[in-house]
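Complex shown without one protein chain; remaining protein chains in place.
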Amino acid sequence: MSDQGTYIKRPNRPLQIYAMVFLFVLYLPILFIPMFSFNDSIYVRFPLQGFTFQWYGELWNRQPVWNALWNSVKVGAVVAVISTILGVVAARAITRYRMPGKSALVTFIMMPLVIPGIIFGVALLVLMSRMGVPLSLYTVTLGHLIVCLPFAVATLLPRFEGFDPSMEEASADLGENGWWTFWRVTFPMVMPGVVASLLLTFTISFDEFIMAFFLTGTDPTLPMYIWGQLRFPQEFPSVLALSSLILFVSFILVFVAQWIGRLGLDKDT
Amino acid sequence: MADTSLSQTEARSAPAAPPRVGRIAGILHRNETLRGYLLMSPTMLIMTIGILVPFLILLVMSFWTREGFGFDTTLTAHNYTRVWNEPIFGALLQRSFWISGVATVVTVALCYPMAYYVAFHVHRNKMMWIILMTLPFWTSYLLRVFAWKVILGYQGVINSGLMSVGVIEAPLEFLLYSQTAVIITLAHAWAAFAILPLYVSLEKIDKSLLEAATDLGDGPMARFFRITLPLSMPGIIAATFLIFIPTTGDYITPALLGGPDGAMIGNFIQLQFGAINNWPMGATLSIVLMLWISAIALVFLFVTRKAQERIA
Partner (left out) sequence: MDVVDQLGAVREGKLSRRKFTKGLLAAGVAMATMPATSRRAMASVDDEATFFTWGGYDIPELFQPYEAKHGTPPNFAIFGGSEEALTKMRGGFVVDVAHPCNSGMPRWVQSGLFQPIETSRLSNWADVMPELVALPGNDAEGGNVWMAPFDWGQTSVTYRTDLYELEGEESWDMLWDKRYAGRLGSLASGGDAWWCGAIKAGVAMEDIATEEAFTKIAAVMREQRPLIRVYTDDTTTLEQALSSGEMAAAMTWNSSAVLLQSEGVPVKFARPKEGALTWVCGVMVHKDAPNLDRAYDVIDSLLSVESGQFMINDYGYGHSNRKSFDAFNEETLAGLGLSKNPQEILEAGHMQRPQTQEWETRMNETFEQIKAGF
């Protein structure tokens, strides 16, 4: 054991340096977004012109930005909730029941993971136009559901797989009915998976562009709005400002979650 | 909360419990299957509406032709013959696969050491590392592409940096609006899709196997090639799939950074539904792209399986 310990524990300098460089390069492009959001020029180029809060001020007055943000939040929330619910029932059915053709069903659900988004985008666009359904946030939501479902199922499946059916039986033996058993026994055990799935699907939908590109009607989602603004320099800095804010909030969120989690851990040990 | 923590401790001790379901399952088999399907049905309904139906319509449309404002719905393989005969389509497909292929190889190769580092050399705060590596992907893909434009641009970070050091006198123009730019951006944008599967597969490796190899006198290199690499193969395959396939259809990155020589098949598909206004042709190109992807995926799976058998 001690031998293995030294092998594993021995710090690997080159690898450590590589990891640092990797993270640096990973973050570099993202750091330019906040940097240019404070730059006093409508053109995004070096050298920097001077420090300004102007774009943040303008952002506050850009109604379309807020509309787009709100659209994205709405779609993201609906997609997160629906895809997680569908993911839960699907994962439960897959792990709990013996069904002929199960693996084919799973493959089918996972398909959007390995098919270029553009194909689903155009296929749904064709369907909607043939059926005469006008494009709207609902069509975007449907598109995002397709994209997010595999992620929800993939996140939830391991939770249900690592779950022992004898627990449910024990509950049933104690006279609980099926629904109560699910609620009291199954659900708490898969709860972390559910929360992870909600967060993951919300994020994917919030950031999704390819489906939205083909399926958006008159209400743009945030990525669609940003795409429109790329053509137009005056508003671009305020889009950068908005992105910096979103970045900032997500960073804080994830770190706060991590910090709270660690607080508990430290107390335990 | 009390019963949940109870259930948790039970779950931890549970794996040893013998299967007690056999008898009941035998009786309820038919019933259970039905219940399973019933539970699956909402999900399958959505997937059918969202995937199967559109896909069938797409397939049908690929055999139509454009006619003025509408479609000529007589079935014909006209579009397919065009794809076969006109060199542009084949060339664009080839270029897409080349760009995605290079981007995939680069991404997996660069992310592997990183995943390896976190799996084997990070002992505290692994979760923090994973979060750190995936955090950038919480940001808009579009903006990250745009940020790369700033970095690779004419007066961008790289060019102004190199010029101030005196390495170059005039900005390097090949950085932006080139296939290089597309590959760099794709590699950066899809890094999370490589790191996660690689990390999961590396983390799963039983450390005692490495120990055993060391005991048998393997050096670090031999140990890596005999144990770590083969055992992390599933992760590599998953990463390759998760990056290669979606990127072949990408059109945002080439549209923003590719320049005239960086256009990919995705751009052309999108144009068929936009400016060129030939939806049936767009449908055909989508189907052809799908077929090619499936073929490449099958070949890849076959080869890696054979290779794995050889190693094992």
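Letters A and B mark the chains in the order given here, with residues in each chain numbered from 1 onward.
As a convention for this text, a contact is a pair of C-beta atoms (placed from the backbone, for glycine too) under 8 Å apart; a residue touches a chain by one contact, two chains touch by 3 or more.
Since the model is a prediction, treat every value here as computed from it, not as a measurement.
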item	value
Left-out chain, listing which of the shown chains it touches	A, B
Sole residue of A:93, A:167, A:200 or A:240 that reaches the chain not shown, by the stated touch rule	A:200
Which of B:102, B:163, B:276 or B:297 contacts the chain that the document leaves out	B:276
Touch residues of chain A, complete complex, unshown partner	41-45, 63-64, 66-67, 69-70, 73, 110, 113, 125, 128-129, 132-135, 150-151, 153-155, 157-159, 162, 188-189, 191-193, 195-196, 198-200, 202, 217-220, 228-236, 249, 252-254, 256-261, 264-265, 268
Footprint left on chain B by the chain that the document does not show	1, 4-5, 8, 66, 68-69, 87-88, 91-92, 126-127, 130, 134, 153-155, 171, 173, 177, 196-197, 199-200, 203, 238, 242, 259-261, 263, 268, 271, 273-278
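FYI, only the chains that are shown with their structure count from here on.
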item	value
Separation of chain A from chain B, taking each centre as the mean of its C-alpha atoms, in whole Å	16
Residue ranges of chain B touching chain A (in the complex, touch as defined)	3-4, 7-8, 10-11, 14-15, 17, 20-21, 25, 29, 32-33, 35-40, 42-44, 46-47, 49-51, 53-55, 57-58, 61, 110, 113-114, 116-118, 120-121, 123, 127-128, 131-133, 135-144, 146-148, 150-151, 153, 155-157, 160, 188, 191, 207-208, 210-211, 214-215, 241-242, 245-252, 256, 266, 269-270, 273, 279, 282-283, 286, 289-290, 293, 297
Residues of chain A that touch chain B when the two form their complex	3-4, 7-9, 11-12, 15-16, 18-19, 22-23, 25-30, 32-33, 36, 44-47, 86-87, 89-90, 92-94, 96-100, 102, 105, 108-109, 111-120, 122-127, 130, 142-143, 145-146, 149, 153, 162-167, 169-170, 184-185, 188-189, 203, 207, 209-210, 213-214, 222-223, 226-227, 230, 239-240, 243, 246-247, 250-251, 254, 258, 261
